[in-house]
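Left out: one protein chain. Kept in place: all the others.
Labels run A and B following the written order; every chain starts at residue 1.
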Amino acid sequence: MRNLTRYIITRVLLTIPMVFILLSIVFVVLRVMPGDPVSAMLGGHAPESVIEQKKEEMGLNRPMVLQYADYLWQICRLDLGESMVFKQRVTKAIGEKLPATIELTFFGILITLFLGVFMGAYAADKRRTVQDYVIRLYGIVVYCIPVYWMGLMLQLIFGIWLDVLPIAGRTGPRVFASTFEKTGFYLLDTILVKDFSAFGDVLVHLILPAFTLGLVLSGIFVRLTRANMLDVLRADYIVAAEARGIRHRKIVYSHALKNAFIPILTMMGLQIALLMAGAVLTETTFSWPGMGRLLLERIYLRDYPTIQGVIIIIALIVAMASLIVDVIYAIVDPRVRY
Amino acid sequence: MRYSPARGMARAISLVTGMGKKYGVEWWILVAGALIILAIVYMALFPASIAPFNPHNQSAGPQLVPPGGKYLMGTDNLQRDVWSRIVYGSQTILRVAVLAAIISSVFGITLGLISGFSGGFFDRLISLIMDSLYSFPGLILAIAFAAMLGPGVINITVAVAVIYIPTYFRLVRGQTLSIKEELYVEAAKAIGSSGSTILWKYIFPNVIATTAVVFTLNVADGIMIEAALTYLGLGLPPSIVDWGMDLSMGKKFLPSGVWWLITFPGAMISLLAVGFTMVGEGLAEILNPRLLER
Partner (left out) sequence: MEPILKIEDLSVHYPINIGTVRAVEEVSLELHQGEVMGLVGESGCGKSTLGFSILRLLRPPGKIVGGRILYHGRDIVQMSEREILSLRGRKIAMIFQDPLTSLNPLFRIDQQFMETLFTHEKGLDKKEAFNRAGRMLESLGISPERLLDYPHQMSGGMRQRIMIGMGLILNPDLLIADEPTTSLDVIVEAQFLDLLNDLRRQFDLTIILITHNLGNVAQLADRITVMYGGTIAEIGPANEIFDEPLHPYTQGLLASIPNIKLDQPKLETMPGSPPDLVTPPPGCVFHPRCPHAKKICKHEIPEMTERDGHLVFCWLYR
């Protein structure tokens, strides 16, 4: 157990400089911009003196180093500043939208894993047959399909031609989130207030966006699972199980898959980055009120503090996910710690 | 000996099938990918020979006509021919993705070589920066860059290029480190002469093979990111013909059942990306042959 604690501590310590560097990069990038945000904010025609005064107010005339120090200090206090466009704390704005993104990515992950893992296992089992090659092709092609195009095509088929699923938003026209909103996770909230028709509505709105996200990333997991399964299926305990008369399907989908699954789970953590990117694109396509869409909205509005805030949160999520995944792996596989 | 195009073709075909027999499925995947790329490159180089209309022509035909007859892929809301816009759009996406990949590789490889070779504090600092960048979602970084730099082909190219530098860096640095280990011992033994010349003779062939694979996959990624950026409205002025942009403009008409404005640009993006991916995958399998598969 001591080794595990030591590993966790080392790993956490390693995360800190990474996060620090990311935050610094964000700081630099967002200040190396042509054009003046303040004058843009004031309408572009404000007189010089007013611009100067505003800048002074916002502390933008102080030396960069001081601004940088302030920036880091603020983050430590979990304060991401105030929006330049609306009278709103950035943390609050993000807090409102974050649950929507999390709900979306969560179900996206489930779908990715489900599709990817079972197809990958099936392909490994049916090695070198037509099914195997088709699934491998699927793996390559699906990754090359732009998420938003997938979303649009699914909207076209299911939302417009077949008209069975909604194509925008988290709730329908007659459902009002304010009646049940508590945690921000609508599926949970509707259950908590026992409003089951609202639950159904929310669920139905989740389907297309979650599938869009999940489908596109499943390609990676198909390949990964297949590769892992091929290795596992060569193991001695697989032959030994066969020798005891265990049925083939059980051997592949229980004995083999369980062993192949652990590295896949950790790979999932590394894909969080891709998930975040995918979420941004999916949210814009489905008018999903999440953090991704917030980012884009505020980019159009040149609201730098909010933009900065969202990027920081994303960086933290990615770093956190990577850390958690490494720790889980160390817990499950003792060899990693030694 | 008489040289004729027919003879040349025959020789080329036999060469290709010969490689096919030797390498199997992976070679054919590579060939398929290459053919796709060649077709689209041809589109980009000789658009006028394929496109019936000027892509900016706003009186090519009636508004929002579905595909058929004179308009292979229909027309859009500004009465422009979609097929012509597809053909010309290939130029933008190829230009950005390939150029970005070149810039990325040059910077990434150089930094990787220097960092891996010199080691020490410099190496550790740069590695830490690169690792941090590498783990961050590329698209979001690209969005940030594109947003900051503003619209324009050059700006988008730079945005796309920056994201992939860490990938080349890590790859080349890793290889440099391991080769450095080997040669250290080797040099002590026999050769003893000019170390850097030997380095060039040994590092380059090894690095080039894997770099070539990464390059093709980089272009594939670059295609996806360029299209995503323009789809989000972050990259280009409307005067440029671009598939991603057409997608974002076309989606407004989706609720009315207008499907051809989004289907074709999206399919082309996917196709081009698949082409480069197939070449990359095929190349990877061939350069790294898997022996005696049981």
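As a working rule, contacts are C-beta pairs under 8 Å (C-beta built on N, C-alpha and C of every residue); 3 or more make two chains touch, one makes a residue touch a chain.
Note that the structure is predicted; figures quoted are calculated from it, not measured.
**Q** Just one of A:L110, A:V134, A:V239 or A:I331 touches the chain that is missing; which is it?
**A** A:V239
**Q** When the complex is taken as a whole, what residues of subunit A touch the one chain not shown?
**A** Considering the whole complex, subunit A reaches the absent chain at 234-237, 239-248, 255, 258-259.
The definition used in the following text is that only the chains that are shown with their structure count from here on.
**Q** How big is the gap, in whole Å, between where the Cα atoms of subunit A centre and where those of subunit B centre?
**A** 25
**Q** Of all residues in subunit A, which touch subunit B in the complex?
**A** For subunit A paired with subunit B, touching residues are 17-19, 21-22, 25-26, 29-30, 32-35, 133, 140-141, 143-149, 152-153, 155-156, 160-161, 234, 270, 273-274, 276-277, 280-281, 284-285, 295-296, 299-300, 307, 311, 314-315, 318-319, 322.
**Q** Inside the complex, what are the residues of subunit B that reach subunit A?
**A** 25, 128-129, 131-133, 135-140, 143-145, 147-150, 220, 224, 227-228, 231-234, 247, 251, 254-255, 257, 259, 262-263, 266-267, 269-270, 273-274, 277-278, 281, 294
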